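What you see is the complex with one protein chain gone and the rest in place.
For chain A:
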Amino acid sequence: MSDPHIQIRNLTMAYGSRVIQQDLDFDINRGDIFVIMGGSGCGKSTLLKHMLGLLQPRQGDILYNNESFVNASPKQQDSMRQRWGITYQSGGLFSAMTLAENVNLPLQLYTSYSDADRADIIAYKLALVGLAGYQEYYPSEISGGMRKRAALARAIALEPEILFFDEPSAGLDPISSCLLDDLIEQLHDSTGATVVMVTHELPSIFGIATNSVYLDASSKTMIAYGDPKQLRDHSDQPVVRQFLARESGSLQEEQV
């Protein structure tokens, strides 16, 4: 079970002179559901943006399939990104387009399907996320949870190898967020995609994650790596155990 799909090597991330995280070094294996966890503001979204190439690392490298992503030319980066599906923390659906048009966009850009085939595929992708029949709705006309699922439909439009989610279930009720977790797990099982997910929802972490990393805000680096259930019971870092067991003792400590 050591077939690294994504490798983070000695990564340091900073905004200007402000270092957010340093010395990150871990692997994400093929077929994992990998969770990036940590307190609010520790740099989870920032790490994801680095992995997506939206931000340049201060130092270090990110490799996909043993190929450097950071040092690749923009053209190569684009072709690597075509194999990814991404949802953003605040949705990122194009509000001026209907759901069908949103899902259609990547298909139109990167596939050779005919118009009729694309319409069929859109119907299928929306059905996968439980939104069959909502093709002609605008994002503003559906609920927040439906928007999350619509964003997921757009992310899986191209049958991605890697799925990136930034807080997919934030702002959802427990049942919807549980359904969304199930959906992610089913999609993962049936397509074999690697899933990288930022979340601090404990039920998702224990429910579906197979591996995880914990970013610490005060020491500005990763302090735990492994199966979250193992970490909860056996981590040598009290902060991590408390985070996973949902105790508040460490909160003050974390925010220093």
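We take it that contacts are C-beta pairs under 8 Å (C-beta built on N, C-alpha and C of every residue); 3 or more make two chains touch, one makes a residue touch a chain; residues count from 1.
Methods note: contacts and distances are computed from a predicted model.
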Name of the absent chain as recorded in UniProt (options "3-ketoacyl-ACP reductase", "Ca-activated chloride channel family protein", "STAS domain-containing protein" or "Fe-S cluster assembly protein SufD"): "STAS domain-containing protein"
Among A:31, A:60 or A:130, the residue in touch with the chain that has been omitted: A:130
Residue in contact with the excluded chain [from A:121, A:170, A:208 or A:223]: A:121
Touch criterion as defined above, residue of A:191, A:218 or A:237 at the omitted chain: A:191
Absent chain, residues of chain A that touch it: 94-96, 111-113, 116-117, 120-121, 123-125, 127-128, 130-134, 136, 138-140, 159, 183, 186-187, 189-192
